[in-house]
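Below: one structure, written as C-alpha cells.
A single protein chain has been omitted; all remaining protein chains appear in their positions.
Chain IDs A, B and C follow the sequence of writing; residue 1 opens each chain.
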Amino acid sequence: MIWLVLVTMAVMLAAALAVIGLRSYLAAVAAISVVSLALSVLFAILRAPDVALAEAAVGAGLSGVLLALTLRRVGLWTPAADDDGEDRP
Amino acid sequence: MKGNARAFASALFLIGLGLMLVTLFEALPFGGAPMQVGQAIAGRALEDTGATNIVSAVLLAYRGLDTLGEVAILFVAATAAGLVLGGAGRAEAQGTPAGFILRAAAALLFPFLLVLGAYIVIHGHLTPGGGFQGGAILAAAFFVPLLAHPASPVNHGVATVVEAFAGAVFVVIGLAGLVGGGAFLVPLLGAGTPGDLFSAGSLPLLYLAIGLKVGSELAGLMARIAAAGDPARQGGKA
Amino acid sequence: MTMDAEMLGKALYAGAVCLVLLGLYGMVVPRNLMRIVLGLVLLESGVNLFLVAAGFRADAAAPILTAPFTAQAAGPLVDPVPQALVLTAIVIGVGVLALGLALVVRVKEAYGTLDTHAVANRMARETGADPAVTAAGARTPGALPVAAGRTAEDAP
Partner (left out) sequence: MTLTAHHVVLPVALPLLVAFLLPLVGRLSDGLARLLAQLTTLAVAVIALLLWPAASDGGALVSAMGGFAAPIGIVFYADKLALMFVVALAVGLLLFRPRREHDSTKVQTLWLLLLAGGSGLVLSGDLFNIFVFYEITAVATYGLGASAHTGAGYGASLRYLLLSALGSAFALLGIALVYAAAGTLNLADLSQLAGERLTGPMGLTAFVLMVLGFGVKAELFPVNTWVPEVYTAAPTRVTAVLAGVVSKLAMVVILRLLVLLFQDPAALGFLLLLGAIGVAAGELAAFRSRDLHRTFAYSSIAQLGLMAVAFSIPGHAGVLAGIAVALHHLVVKPAFFVLADRWRGEIAGLTGAGRTSPLAAGLFVLLSLSIIGIPPLPGFWAKLMLFKAAIDAGGAGNLTAVAIILAATVIEAAYLFRVVGILYGTAPAGRPPLRFTLGELAPGLLLGAVLIAATVSVAPLGDGLTAMAADSADAAAYASRVLPGGN
C-alpha cells in the first residue's frame, strides 16, 4: 500500500510543479486537474471514498471547467500565450 | 528595489512556514489519530441516525450546521458572482454550435449524468456520495448541453425557484426541531431499518435538498462564467 | 505494521506540506492574478490532504458500514470527522474559486491586464490616490514632504 501512495503522491507533486512551471495557462489548468485526480485517488486509498468522489467531481471536474471557461473569457486560451511580466498600459 | 524586498520577504515567509511545519513532523501522531470525538461518533452513528454511511451521518446530523453553512457559502458565492457578472438572463448567443461529436456526446451524456447524479444523491446515506457529489454531477448534466449548443438561452428562472425552495426546505427541517421544543436540526422521522433506501429519517430529505440546491447553484455559476464578458472582444485569440 | 503505518503517515504529511508550500509559492511569487488563483487551488488541495491524513488510521476500514450493519461488526473505522470537514472545505473552495474567477473576468474587462501591480496602480489612480502609495509602509521616503507641500499650496 505504501508504494501505491508514494507513486500517486509523486504524480501529484510533479503535476503541481507543472502548474507552477508551465508557461501556457491551458497546460497549467490541465495540470491542476491532474493534481485533483491524483488527490482523489489518494483519498480513495486512504479510505475516504466520499471525499474521493467529491474531489473527482468538484475538484477535477467542475474547477477545471470553471478555470478553462475563464481562460477563454480573458483571452489566455492559447497553447503558448503568457502575459506574465510587465504589461503596463 | 521594491520588487527585491518583496521577493525577499516572500522567500523568508515561505522558509519560515516550511520550517514551522517541518518541526511538527515529530510531534504529530501519525497513523493513529487520537479520535477523541471520531471514535464516539463511529460507535453510535448507526443507533443515532440509521445511516450506514457514517460520513453522511456526521455531515447531516452531528455537524449539520456546518453543512447548512456550506450550502449557504455556495449560495453567497453564486449570488455575489451574479452581482459581479450582471443580472440573470443576460445569456446572449455566443459563437457557433459545437461540432457533431460534442453535440452527439452531449445528447447521450445528459440522461446518463442525470440518472447518475440522482442516484448518488438519494443513496448518500447508504453508500459513498451524497448531496454535494451528486449535485455536482447534476450541474454537469445541465452544463454539457450548454457547451454543445452555446446559443441556447439559459433559463435562470427555474433554477432560482428550485434553489430557493431546496434551501428553504433544509432550514425548515432544521426549525421543525425547534417547534418540537428540541434543538435545531434534530433528526426527525426515526432511524428506520439500516440499509434501506427509506431509512435514516430526515437525512435523505436533507441530502435531496442539498443535491438540488448545489446542483442548480453550480450550474448557474458555470453558465454565468461561460456567458460573461463580450466574446467578440475577449475571445479574439481563441 | 505500526512501523509501516508511521512511515505512511509521515509520507502523507510530507506530501501535504510540499503541496502547501508549492501553492504558497504559486500565490506569493507570480504577478498574474490568474496564476495566483491557480496557486490558491494547489494550496487548498494541500490543506485538504493534510486533514484527511490527520484522521487516517492504518488498521481501520472506511467509515461506511456494510451488512450486517452494526458498528461492532465493522471493527475499527477511519475517523469520519476529518472526512466530513474536507468535504465541506472542497465545496467552500469551489464557491470561492468561482467568485474569484468572476472577478478575474471583470478585472480583465475593466483594465485589460491581470498583472497585479498594474491593477493596483490603476485602482489607486481611479480612486484618486498617489500610485506610489498603495500599501502601508510601501511608500517612497520623499512622499511625506511632497504631500504636506501640496496641502499648503492648494489652500489659497
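The rule is simple: a residue touches a chain if its C-beta (ideal position, glycine included) is under 8 Å from a C-beta of that chain, and two chains touch if they have at least 3 such contacts.
Everything numeric in this text was worked out from a predicted model, so none of it was measured.
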Which displayed chains the hidden chain touches across the whole complex: B, C
Selected residue (touches chain absent from view) among B:Ile137, B:Leu185 or B:Leu208: B:Leu185
Residue among C:Ala5, C:Leu22, C:Ala62 or C:Leu85 that touches the chain left out of view: C:Leu85
For chain C, residues in touch with the removed chain: 20, 23-24, 27, 33, 36-37, 40, 43-44, 47, 50-51, 54-55, 79, 81-82, 85, 88-89, 92, 95-96, 99-100, 103-104, 106-107, 110-111, 116, 119-120, 122-123, 126-130, 133-137, 139, 143-144, 147, 150-151, 154-156
In chain B, positions touching the absent partner: 20-21, 23-24, 27-29, 33-38, 40-41, 48, 61-66, 68-70, 72-73, 75-77, 79-84, 87, 157, 160-161, 163-164, 167-168, 171-172, 174-175, 177-178, 181-187
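Keep this in mind: only the chains that are shown with their structure count from here on.
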CA centroid of chain A to CA centroid of chain C, Å: 14
For chain B paired with chain C, centre-to-centre distance based on mean C-alpha positions, whole Å: 19
Of all residues in chain A, the ones touching two or more other chains: 48-51, 54, 58, 62, 66, 69-70, 73-75
Where chain B touches two or more other chains at once, by residue number: 53, 55, 128, 132, 218, 221, 225, 228-229, 234
Chain A residues touching chain B - in the complex, by the definition given at the top: 48-54, 57-58, 61-62, 65-66, 69-70, 72-75, 77-78, 81
Touching residues on chain B, where the partner in the complex is chain C: 2, 7, 10, 13-14, 17-18, 21-22, 25, 28, 30-33, 35, 37-39, 41-46, 52-55, 57-59, 63, 66-67, 69-70, 73-74, 76-78, 80-81, 84-85, 127-128, 132, 194-195, 214, 218, 221, 224-225, 228-230, 234
Footprint of chain B on chain C - complex, ascending: 2, 5-6, 8-10, 12-14, 17, 20-21, 24-25, 28-29, 53-58, 62-67, 69-71, 77, 79-85, 87-88, 90-92, 94-96, 98-99, 101-103, 105-106, 108-109, 138
